[in-house]
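Of the protein chains in this complex, one is absent; all others appear in place.
Presenting chain A:
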Amino acid sequence: MMLLYFSIVGVLFYKLFLKSPVPTKEEAVVETTKSTYEESKAAV
């Protein structure tokens, strides 16, 4: 029971205080699609 409770506390703590409010470098890379990249390359 207390393991479950602390798991919830841990997840909440992470989401509230540790999860980045702005996209991190890794997330920004994930968001870049191939087509956007190709479009940009073509534009250049």
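Here is the rule we go by: a contact is a pair of C-beta atoms (placed from the backbone, for glycine too) under 8 Å apart; a residue touches a chain by one contact, two chains touch by 3 or more; residues count from 1.
Everything that follows uses one rule, which is that contacts and distances are computed from a predicted model.
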| Given the options "TusA-related sulfurtransferase", "Diol dehydratase reactivase subunit alpha", "ArsB/NhaD family transporter" or "Dimethylamine corrinoid protein 2", which would UniProt use as the protein name of the unshown chain? | "ArsB/NhaD family transporter"
| Those residues of chain A which, in the complete complex, touch the missing chain | 1-3, 5-7, 9-10, 12-14, 16-22, 24, 26
